[in-house]
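Following: one structure in structure tokens, then a few remarks.
One protein chain omitted, others in place.
Per-chain residue numbering starts at 1, and chain names A, B and C are given in the order in which the chains are listed.
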Amino acid sequence: MVPLWMYLVVAAGLFSIGLFGVLARRNAIAILMSIELMLNAVNINLVAFWRYKTPVDLSGQAFAAFVFVVAAAEAAVGLALIISIYRRRQSVIAEDVNMLKW
Amino acid sequence: MELTVESVVFLILSAITLGGGLLVVTTRNLFHAGLYLMLSLLGVAGLFVLLAAPFLAGVQVVVYIGAIAILIILAVMLTPSVTQMPAIFNRNWALNLALAVLFFVLLVSVISPALDDLGVDNWSANFTEDSPAAVPADSIVQLGKDLVDPDQYMLPFEVASVLLMAAMIGAVLLVAPGKAGDEGGDE
Amino acid sequence: MTGLLKDIGLSHDLAVLIAKTIGVFVVGGFGLLWTLLGIWLERKWAGRFQDRIGPNRVGPFGLIQTVADTIKILLKEDIMKQGIDRWVFNLAPILSVVAVILIWAVVPFSPAWIGTDLNIGVLYLLAVGAFGTIAVIMAGWGSNNKFALLAAFRAVAQLVSYEVPMVLALLVPVLLSGSMSTQEIVRQQHIWYVFAVPLTVLIFLISSQAETGRGPFDLLEAESELVSGFHIEYSGIKFGMFYVAEFLHAFTAGVLTAILFLGGWRGPFAEDVPVLGFLYLMIKGLFVYWVLVWVRMTLPRVRIDHLLDFNWKFLVPVGLINLLVVALVWKLIPGTDQINSTADALVPTLVLLLVNVAMILVIGALLAERGRRERARIQARVAGTDLPAEALASAAD
Partner (left out) sequence: MDLNQWIFIGLFFALGWTLPALPIVLGKLLAPRRPNPTKLQAYECGVEMVGSAWTQFRAQYYIFALVFVIFDVELVFLFPWALAYNQLGLFALFEMAVFIFLLVVALVYTWRKGALRWA
């Protein structure tokens, strides 16, 4: 089979791409998409470790299932925030949202 | 790694996942970025299948592609100025890119055996195993049992429900119509 | 098949690959070719329901009418209007067909004939359904047309909303059979599930009808309000592909109902003669499909607010209650964890049937009561004004 570290490298790559997106994109929705990529990288790791280390005990799969829940909740609330701010300020650029700055 | 059917499929799926991810963060048109996100997520679902977790693969497609990605695309369509933004990255993007690349290199140096081969000791973790034990045939049933087992995941399971409830109420509160003073002019 | 290929000197892996490739084209091609006959059948039925004859000119009984239509639509100009999002626009019709033919990969035609017997079959059905929604969004967005986009928004609201009761209905056969594999669900139906859980079948049929976007839920293509729907800018064969996808999806919904609730290929001698199983499945599927066409031809289109209200304020709560009640009853009947013959299934089926009938009666009584109150309210308001009752009724919505 494919050795475990290759899955981890893919996950690391996806995580780094997501990290770059979160740090560098200006658009709030794009940042949210990047966060989804990072969460998926985490899921790959969880499932890969489950498969290679403890295939009988299902903790990895269960954790991945909870990550789905967190991702959904995060996307729902995050996008609701973005839409709400957009309606108020006609902008989705993360830097423009500085109402809580001071 | 010898060239078996599995490794070829693995390479294709990794390419889809990472390529899709790259396109997500670099595409100007956010609608397209959303579609690339779906592609990337589909690649991850394929990786789950390779990892003998078909249930998670199915959930990945249904929940991630079928629900979360669609929600994101809807949000993109509801905030249209996003498709014509002058610059897609902020001013520090070069620094951030360097940071992300550095992070990636650091991670890879730890998880891959490459540095071991080069003779550096005590740095790489040992993740080289490639013949894990077989997955029990009824793993999905076992997952169902574990999730409601009071000794295992019963509490996280119920907390997940509370989290979903809170997320739904909060999000509805934010976007629900008919709140005075909240409308920016779209109604 | 694999053996035959190995005999002519191919390696095992390659032989499997070629056999599976052929399988893909057989299964997918069957679906597409079936539409040629199926559309004729539907038009004939539609004609009967509307007191017409239906297609009767081209070929005997108009049989090759669809072939003629296909040729015509192939020769129509494919207009790519300016300002479209080219890739998205072209990919949408393909994706919408793929989303439907992928379903056929897990349809058990007979005990031996199945594309692939996935152990997450039911979940796979849902997963594939998600691509259909994406195709609608892509078509609406790619067209750069306000009506198309508006229709796509509505379509998404409808498709995703009705997926929830659909999931809740799909869970019931999974729960009863203890398996997500479509083949295993068929095997477990010593007595068809439709006799045990008729309410679930109703929920499934209603939500499938909405998922396929057919009347009375055909708001996706409400000509009178949205010009034509999300595929307004499509012409020629690309429009044809949307049409094929819609038809095939509706027929597939019928076949899925047959598999999940009507015993699939089960019938006399089906275990021994695979062709019989295939025939049984098709007959059952066609019957359900006929019912769906009947509904489509009979009921007028609902309004979008009614459509969504009906889902979230009626169908979803009913689906949740139904799932929990069935689960509870299933647990209370002894011996339901080991059902290996018709005799084993008899008592649980009867009990579940009684409970289901009771549930249907209660729901019906509640609806009747609600309707009576609503009418009384309108009557009371009519008494105070000069307006006719209809005007107030429409204003009250």
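In the analysis below, a residue touches a chain if its C-beta (ideal position, glycine included) is under 8 Å from a C-beta of that chain, and two chains touch if they have at least 3 such contacts.
Since this is a predicted model, take the numbers as computed values, not measurements.
Considering the complete complex, the chain that is not shown touches A, B, C. Only one residue in the set B:92, B:126 or B:161 touches the chain that does not appear here, and it is B:161. Between the chain not shown and the residues C:46, C:67, C:286 or C:304, the one that touches is C:304.
Annotation for subunit C: contacts to the undisplayed chain at residues 16-17, 20-21, 23-25, 27-29, 32, 73-83, 90, 93-94, 97-98, 101-102, 105, 115-119, 122-124, 126, 141, 143-150, 153-154, 156-157, 160-161, 163-164, 167, 171, 174-175, 178-180, 227-228, 232-233, 236-238, 240-241, 244, 304-305, 308-309, 312-313, 316-317, 320, 324, 327-328, 330-331, 336-337. Listed by residue number, the positions of subunit B touching the unshown chain are 5-6, 9, 46, 49-50, 52, 54-55, 59, 62-63, 66-68, 70-71, 74-75, 77-80, 83, 135, 137, 140-145, 147-148, 150, 154, 157-158, 160-162, 164-165, 167-169, 171-173, 175-178, 186-187. Taking the whole complex into account, subunit A touches the unshown chain at residues 65, 68-69, 72-73, 75-76, 79-80, 83, 87.
To be clear about the criterion, only the chains that are shown with their structure count from here on.
Summarising the inter-chain layout, the chain whose CA centre lies farthest from the centre of subunit C is A. One inter-chain figure worth recording: subunit B and subunit C are separated by 30 Å, centre to centre, where each centre is the mean of the chain's CA atoms. Between subunit A and subunit C, the centres computed from C-alpha atoms are 33 Å apart. Residue numbers of subunit A whose C-beta contacts span two or more other chains: none are found.
Contact with two or more other chains is made by no residue of subunit C.
The touching residues of subunit A, counted against subunit B in their complex, run 1-10, 12-21, 23-27, 29-30, 32-34, 36-37, 40, 43-44, 47-48, 50-53, 55-56, 58, 61-62, 64-66, 68-77, 79-84, 86-93, 95.
Taken together, the subunit B residues at the contact with subunit A in this complex read 1, 6-7, 10, 14, 17-18, 21-22, 24-25, 30, 33-34, 37, 40-41, 44, 47-48, 50-53, 55-56, 59-60, 63-64, 67-69, 71-72, 75-76, 78-79, 81-82, 85, 87-90, 92-93, 96-97, 99-101, 103-104, 107-108, 111-113, 127-136, 139, 142-143, 146-147, 152-153, 156, 160, 163-164, 166-168, 170-172, 174-175, 182-186.
Those residues of subunit C that touch subunit B in the shared complex are 13, 85, 88, 118-120, 123-124, 126-127, 129-131, 133-134, 137-138, 141, 149, 153, 156, 160, 163, 178, 180.
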